[in-house]
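Quick one: the structure is below, and I'll ask about it shortly.
Note that this complex is displayed minus one protein chain, with the remaining chains in position.
Letters A, B and C mark the chains as written, and numbering starts fresh at 1 in each.
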Amino acid sequence: MGVVQGDQMVLNIGPQHPSTHGVLRLQVRTDGEIVSEIKPYIGYLHRCFEKHSENVTYEQVIPFTDRCDYVASMNNNFGYVVTMEELMEIKVPDRVEYIRVIMAELNRIASHLLALGTYGLDVGAFTPFLYMFRDRERILDIFELTCGARLLYNYMWVGGVSHDLPKDFERICIGFLDYFEPKIKEYNDLLTHNKIFLERTADVGVLPPDVAINFGVSGPNLRGSGVNWDVRKDEPYSIYDRFEFEIPLGEGEFGTVGDSFDRYWVRVCEMKESIKIIRQAIKDLPDGDVFQTIPKKIRPPKGSIYRRTESPRGDLGYYIISDGSPIPYRVKMRSPAFTALSSLGEIAQGWMLSDVIAILGSLDIVLGEIDR
Amino acid sequence: MTVDTLMNWFAKLGDFPELAFILAVLICAVPVFLFIAVYALVAIYGELKISSFMQDKVGPMGQGVGLHAGKWGLLQPVADALKLILKEDIIPTSADKKLFILAPFIVFIGAFIAFAALPFNQNIIIADMNIGIFYILAVSSLGVIGLIMAGWSSNNKWSLYGAMRSAAQIVSYEIPAALSIIVVIMLTGTLSMQGIIQHQSGFVWGILPNWIIFQNPFTFLAFFIFFISGVAECNRTPFDIPEAESELVAGAFTEYSGMRYAFFFLSEYANMFIVSGIAVTAFLGGWQSPIPGILNSPAWGLWWFMSKAMFLIFVMIWFRWTFPRLRVDQLMNVCWKGFTPIAMVNIFGVGIWHLMLG
Amino acid sequence: MKKYFANIWGTITTLKTGMGITWRHMMNIKKDNVTLQYPEERWPRPERDIGFEHEKYNVIRSRLHVDIDDCIGCLKCERACPVDCIKIDTIKAPTRGEDIPDIRHTGVTENGTNKALVVSRFTIDMSECCYCNLCVYPCPEECIYMVGGPNSPKHPIDYEFSEFNRKDLIYEFSKPLTSEQKSELMNPKPDAKA
Partner (left out) sequence: MTSTEIKETLDRQFPGSVIENIDLAENQLELKPDQWLEIATFLKNEPGLSFDQLECVTGIDTGEDGPLQSRYNFHSMEHRHKIEVVISLDRNNPKVASIEQVWRVGDWFERETYDMFGIIYEGHRDLRRILCPEDWEGWPLRKDYEAQETYHGIVVPKIKEEEWE
């Protein structure tokens, strides 16, 4: 008499699946509903960003960075131009810095709205998703007003920005913030504090802090595990050291520190902090010419640089090597979602199939950035 | 319009009982089928509109027939139905063909024959059996077999997952539902649907209609347990794990398309109506008017029954567009650790209440 | 036991709050509705008071437009394009800054530059364009720019420029030249030179 043994089944989630957030394939070994092993397969959206960059000039790389993390294009542009300016030792005017911070933080809100909305969708709540998209549209309207594009902006340039702010930008932006701030409470009532949602997320997919650091997880995912690390605070770039804001950390309010709920909750709190930053930035917005420091020809000196910035998904690093020509020798993008996804196999092991979807959603991956 | 009346009428014409029976059943079946079809269109339209309103949009709209979906999008469900009928019917090569074809019909039959015992008003009930409510509970779980057949025969892992989940779910949630119905049977002392409704005439507590839900606090609880278990039996959010689209693509229906999928769709809505129908009959006074004594003619009875049922269907739709989905084990927890013990205690509670105060 | 009932109570209250929110939204749909019936109603484009004259400069990026009369064929936009969707061919004009009425070529741009080249081909493949706006800035004559939105006199409904055929998305901006005209330009007759 042997022990009754269940057969294990190999299940392919994706590449076409409603909740893989793009084209991702998860090879899942399941025992009934329990998942015993997960192997992510990526590369379905590989567009050779790094190879492309070696064949175009420095300013032409910016439209390609847009398309890496298409949900937070402004932050991608920001990271690239900050790195380039450090390499070329350009000091941009204050107005440009303020505009960039406002745009980056607006885009952080937009990106988090998408992340939270799709997370609600992953656990089955449809309506919050549409509410959040409704508000995200308003942010995209602001971007359209500013630079004419809604999704892929190519707004920040090395040494400046492509368009100055429209005349009544401040009024519109403050109007949006006043509209948006109470909405966060509505989302919380509708989704966050919903008992079913708490049951689905609290204590699910716990990512302990040391594992998170070891896996290079960054951004809200890392802070959800309770590690106080935010590039904006700890390695301030641009003018983030001028603003007062807090770094929300996961506290394990309803379960263990580092569970899916904490990662979700950190994002909700970060939206509030972003609102704070935008309000301060709009208050201090100086006058000035935004085009004056844009170099005629971008020809950085020979050398290499690695710089990371805080994108909505985490530490977005650019490794740029210049050989003195107008074409980059090598551009490497260290994408935060890439490392976050690599940890999925570790944290989602032993959970149920439904939890795997919930954990994947809580990591907030964007496949465009993972595959580049 | 009961089968019995028809058979008696046929008996007057001549002595052919078997043929009379078949004819009577057929004559009853056609209107029921038409009713389900029309009701499904209305329910789909309602679902589209209600969900849209809840999500800050207006749903299907149009500026008149021929443009888009007609006035207020009224033609949208018709277009949906047409699309489903005209779509190519795909049977996967590796599917078990016979079971694959059979499954949607079994699911539909399970929902369809349950309509036989639903009392739409004082007269319209196809068969007023003396075990009516028991019959409905029995046949409405027939659909599980069809779902498992669908999941198994599709030869698709997602379908299998969905089928297994839905089987476990439906079988489990039968228990609290049945336990809550026992409360009703205890109070009314009959299994006949019309008998249960007739028991609920008059007043209770002075002002409230004598519906079972208002008779004592335990029956009030029993109604909610029954209704939520019913929602679970219909596989609707927050209990829609069998077809959880973000996890299992479409569960047991993944491989179905066209007409066969339409049958699953139809039976889902039919099931919703049955659950609402039982809840209305057993707890909300069926075709009784909310103000006892007035507006109690058969025509008003139909109106009351339908409006009560439609309200419960609206609540189901409301649930669906508000809540996230439960996980499989949590679903079972809710059933076995939440509903079943409470429903058990409920039976005692109702019994004691009835003895002490009734 | 207490926890058990607290759990049930928490479930009921939080679910009730959620249902209240959807109910409120359903009831206030007239006020809250954010969608428009697309072909009948159009989304009002954001007001873009950016300090320029709207007719001349429009920030919205919907489609590229070239004022071919102003183009001097300097190829700067072609070089700036990261996806190589602009293709320009030029032929040396017989005389710098002189009109050639046969092919409707104007010799002087709006800015007063004398054109040395005839642009025989100026093609933009909008299906490849990535709307990055990089070609707009290097142009010395400001003749290539993005248009769109209701302010645009050139393409009033620009966000709807869908086509049935992919080839229709290849825009040709240069004045059409027959092959004879082309060869005539390339091999100018002696008397034209004089």
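Convention: a contact is a pair of C-beta atoms (placed from the backbone, for glycine too) under 8 Å apart; a residue touches a chain by one contact, two chains touch by 3 or more.
Quick caveat: nothing in here was measured; it's all calculated off a predicted structure.
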{"item": "Given A:8, A:36 or A:304, the one touching the chain that is not displayed", "value": "A:304"}
{"item": "Sole contact to the chain not displayed, among A:216, A:236, A:295 or A:326", "value": "A:216"}
{"item": "Chain A, residues in touch with the chain not shown (by the definition above)", "value": "42-43, 46, 48, 50-51, 54, 210-211, 213-217, 227, 229, 234, 303-306, 308, 315, 317, 319, 321, 330, 332, 334, 338-339, 341-343, 346, 371-372"}
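Rule of thumb we're sticking to: only the chains that are shown with their structure count from here on.
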{"item": "Chain occupying the most central position, where position means C-alpha average", "value": "A"}
{"item": "Chain located farthest away, centre of chain C as origin (C-alpha)", "value": "B"}
{"item": "Computed distance of Cα centres, chain C from chain B, in Å", "value": "54"}
{"item": "Chain A-chain C separation of Cα centroids, rounded to whole Å", "value": "29"}
{"item": "Set of chain A residues in contact with two or more other chains", "value": "127, 134, 190-191, 194, 196"}
{"item": "Junction residues of chain C - those touching two or more other chains", "value": "15, 18, 21-22, 34"}
{"item": "Chain C residues touching chain B - in the complex, by the definition given at the top", "value": "8, 15, 18-19, 21-23, 25-26, 29, 32-35, 37, 40"}
{"item": "List of chain A residues in touch with chain C within their complex", "value": "56, 59-64, 66-67, 127, 134, 137, 141-142, 144-149, 152, 154, 162-164, 166-168, 186, 189-191, 193-196, 198"}
{"item": "Residues of chain B defined as touching chain C within the complex", "value": "50, 53-58, 61-63, 68, 318-319, 321-323, 338"}
